[in-house]
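Structure record follows, encoded as structure tokens.
For this depiction, one protein chain was excluded, whereas all remaining protein chains were kept in their positions.
Should a chain be cited, it is by its letter among A, B and C, assigned in written order, with residues numbered from 1 in that chain.
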Amino acid sequence: MKLVLAVNFKVYESAFGIQAVDLAREARLLASRFNIVRIILAVPALSALRVLQDYDDVYLQHVDPIGFGAHTGFTPLEALKIEGVKGSIVNHSEHKITFRDLETIARKAGELGLEILACADTPQEAAAIAHLKPTMIAVEPPELIGTGTPVSRAKPEVITLGVEAVKRTADIPVLAGAGITEAQDAVRAVELGARGVLVASAIMKAKKPQEKLREFAEALATL
Amino acid sequence: MKLVLAVNFKVYESAFGIQAVDLAREARLLASRFNIVRIILAVPALSALRVLQDYDDVYLQHVDPIGFGAHTGFTPLEALKIEGVKGSIVNHSEHKITFRDLETIARKAGELGLEILACADTPQEAAAIAHLKPTMIAVEPPELIGTGTPVSRAKPEVITLGVEAVKRTADIPVLAGAGITEAQDAVRAVELGARGVLVASAIMKAKKPQEKLREFAEALATL
Amino acid sequence: MKLVLAVNFKVYESAFGIQAVDLAREARLLASRFNIVRIILAVPALSALRVLQDYDDVYLQHVDPIGFGAHTGFTPLEALKIEGVKGSIVNHSEHKITFRDLETIARKAGELGLEILACADTPQEAAAIAHLKPTMIAVEPPELIGTGTPVSRAKPEVITLGVEAVKRTADIPVLAGAGITEAQDAVRAVELGARGVLVASAIMKAKKPQEKLREFAEALATL
Partner (left out) sequence: MKLVLAVNFKVYESAFGIQAVDLAREARLLASRFNIVRIILAVPALSALRVLQDYDDVYLQHVDPIGFGAHTGFTPLEALKIEGVKGSIVNHSEHKITFRDLETIARKAGELGLEILACADTPQEAAAIAHLKPTMIAVEPPELIGTGTPVSRAKPEVITLGVEAVKRTADIPVLAGAGITEAQDAVRAVELGARGVLVASAIMKAKKPQEKLREFAEALATL
């Protein structure tokens, strides 16, 4: 499996309109150049189609445990299939859901051939989620998210324990996230056992998001 | 003000992909032909850009009381501005929010020049919401939604009381919804004092959604 | 109607066990001495029966829009009747509910003869809630709650506007809350048009809660 560079656009201003397109184009370029790194863009539902015009490895940031029907304002998994979205982040630290909903989503996604990147605050939560066999699990200590203090430096044991805990239950790639600021933080996370990283503000709030994206891709490509 | 035909796509299968595009094209045709009727398409965030390629009077079905930032999987009002969406339904019977959030959304929408169609279960709730001065208020008794029993026949007093209750506080157009099945149900709602209707399954689950949309537009255009 | 001194115990340590009993006893003493002031103790469900052994004007801090039945961990209004609780705070700034739930609760409470003290963040929310005819409405700007900066000094217009806004719809007593620290803040709130106050930390976190309660009761009794 390739190393994963998952970019959570969140809903920063750069996640919409022309800025989102610019990132999509850069991702396409980088993905073709560094084909040992898989770049996933996790985008807002509202700008997903815009990003998809230039890049095809796109996730949403949340999806609901429902099918097509009378659910005003929610997002059914089947809709991702129709619109060409590959999968979704779920249970992110900023958007926690019940385990029941996570279980429903993981099951439906499996049936539909959609991917799920499930987030966990702690190694224990990662171990718990492993029982649902999502495509990937990202471990992100919430107290470090957005701080600029990278988990791979400040709490390396969260990564190593998370990787071990998940492995005991299932062979699921573990990403590391929270506070990842520089490309070397991502490299360090992989050295600690992660199969990649989940990055957000470091890229989305950068002065030059495309350059920052390139730095991360280049650094991971050297591994 | 024009009469309003607001179509809540919900997340029926027809709300996505080519079916959504077909409805958008029909709406464009109808809007130009019957210019005394305003047709609003309230679409899922995920298919909004698709619909916007062919039609410009587009709402979302829900929006969050937040600005740009670290809010994974939510929708800030500012994003609607960037992406060309005119406004949003909020507080729909299937997606209730607190009054606090409704107040925040109404205020921010006003500042940004976005429109808000706020839903109410009852005349009392409509009266309450009127204090926030949304662009429109739709009164929909939840027990009739999706039943095929139109509010304008089964509970006409909900419309008349809703219209009166809102008027006492502010001059805000009131739409009627719930169970609206045939074009004549919409006509009847307007005769009862509504400025239009909020329709969903009658169109979205019709065998031929475009034809059904046309029937509603034509009927309202005769008023 | 008497002036109201409503004490929100919240879930401070002093809201449970012997400290709660001490406050109940002091309230009984004060209520008999200053019978122009109504003292309501709004207590946690878990300590309600303890408080009720010594004092009978007791509210809960939240109640659910449900009846008896299979609702593990929720609180039906009917239960208050059986256990001798007079009513409940609802929609407190720390426990917001949808307007739909508020409407259900207000209606059921009316049918059961229970009282509802509904909270509002703003004069607009107070005006909106007035349509539901709760027993009382408390206006509390959330940004002042727990700050020690009393609404009656920092934002007197919230009280006067709230009182006016409610009066336009229904004759419902309005209490003021948020940051009320000294007895004189309560007096000032009444002078601004409130029928009483909703106080929490000033009493519950006081070194001597009973003394603080007495100061408030004495001050209001002079009005």
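Assume contacts are C-beta pairs under 8 Å (C-beta built on N, C-alpha and C of every residue); 3 or more make two chains touch, one makes a residue touch a chain.
Just so you know, these numbers come straight off a predicted model, no measurement behind them.
The chain not shown here is in contact, across the full complex, with A, C.
For the chain left out of this panel, the touching residue among C:33, C:95, C:168 or C:208 is C:95. Touch with the hidden chain on the side of chain C covers residues 8, 10-13, 15-17, 44-50, 60-62, 66, 68-76, 78-80, 82-83, 85, 89, 92-95, 145-146, 200-201.
Residues of chain A that touch the chain left out of the display are 91, 96-103, 121-122, 124-125, 127-129, 131-132, 165, 169.
Criterion: only the chains that are shown with their structure count from here on.
Chain-to-chain contact here is organised linearly: an open path runs through the chains from one end to the other.
Of all residue numbers used at the contact between chain A and chain B, over half are used by both chains, marking a mostly same-residue interface.
Rounded to whole angstrom units, the spacing between the C-alpha centres of chain B and chain C is 37. The geometric centre of chain A is 33 Å away from that of chain B, both derived from CA atoms. Within chain C, no positions touching two or more other chains are listed.
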